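Take a look at this one; I'll ask things after.
== subunit A ==
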Amino acid sequence: MPEPIIIMENVHKRFGKVEALRGIDLKVNEGEVVVVVGPSGSGKSTMLRCINRLEEYDEGSVIVDGIDLNNPHNINTVRSEVGMVFQGFNLFPHLKVIDNLTLAQRLIRKREKTEAYEIGMQLLHKVGIPEKENAFPGQLSGGQQQRVAIARALAMNPKVMLFDEPTSALDPEMIKEVLDVMAQLAKEGMTMIVVSHEMGFAKAAADRIIFMDEGNIVEENSPELFFSAPKQQRTKNFLSKILQM
Partner candidate 1 sequence: MEKYKKDAPNRELSFVTGGEVNLRQDAWWWLVVVVAAVIVLLVMLQPVPFKDIVVFAKSGILVTIVVTVVSYFLMLILGLAGGLGRLSKNKLFFGISSLYVEVVRGIPLLVQLIGWYFASPVIIQKLGLWLGIEALIQYRVNPIVTAIVAITVCYGAYMSEIVRSGISSVPRGQMEAARSLGMSYFQAMRYVVLPQAFRVILPPMGNEFIALLKDSSLVSVVAVADLTRKGREFMAAHFNPIETWLMVALLYLIMTLIAARVVSYIEKRSKFER
Partner candidate 2 sequence: MKKLFSFVIAMVLFGSLIFSACGTDSGKIRVATDATWAPFEYVDTAANQIVGFDIDLFTEIAERAGIEFEFVNVEWDPLLAGVSQGTYDAAISSITIKEDRKTDMDFSDPYFIAKQVIVTKADSAIAGVSDLVGKKVGVQSGTTGDDEASAVDGVNVTGYDEIGMAFVALRSGQLDAVVCDTPVASGYVSKYSDLKSVAEFPTIEEYGIAFPKGSKLVDKINDALAEAIADGVIDRLVQKWLVS
């Protein structure tokens, strides 16, 4: 059994006096799709952002693809292997869509203009909007922007993709197009960690669901078992609130 691609051990994170993460232990294997759920303030996003060190943790260790994140020299290397998709898309508004996709490729992967361009176009096709190559992000709908954001992260050929509430800022009619792209990605075997409230996606695509509350991982299970037979009381409370939709 190969080493898990992500190993988090006893990770603690404090914001001032508030403890956001109280000793997180997590192992994610290559090709796994993990969905993280929980109430707001539970530390889901914080934990996710520790994996590419957008948040600095105070204690513990995070090892991604064998690279130890405790060593600051490794940060940029890890970040180019770990792609991130943000709730607010964060596309570069001053660059065209295609330039959004090629910028990091040329700077960090040192690819030639033409190669980066081709890879960028391939990915635009993959997420379904090749015709938007020369548009500016401001001219796209939310769903389109998020799909471009996914393509941008994929352009770096990452080993792991992190999704921080990717559909929470979208109008309902655009959620599906983004989830479809993510589901396709999961099918192709990408290692994904997704913080989301989209239970439908979790049921359909996740290998494992993790429930976090108040900085702890309270429960984790396969989707079927998680929804049908939650073990902890807190999990049950949470599910009863969510599934009332």
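Miscellaneous remarks
Basically, a residue touches a chain if its C-beta (ideal position, glycine included) is under 8 Å from a C-beta of that chain, and two chains touch if they have at least 3 such contacts; residues count from 1.
How were these candidates chosen? In short, all candidates are chains of the complex that A comes from, given by their letters.
Here the structure is a predicted model, which means the values were calculated and not measured.
Set subunit A beside the options 1 or 2, and in this complex the one it touches turns out to be 1. Of all the residues in subunit A, the ones that touch candidate 1 in their complex are 52, 54, 76-77, 79-80, 82-84, 86, 88, 90-96, 98-99, 103-104, 107-108, 117, 134-136, 138-139, 149, 152-153, 156.
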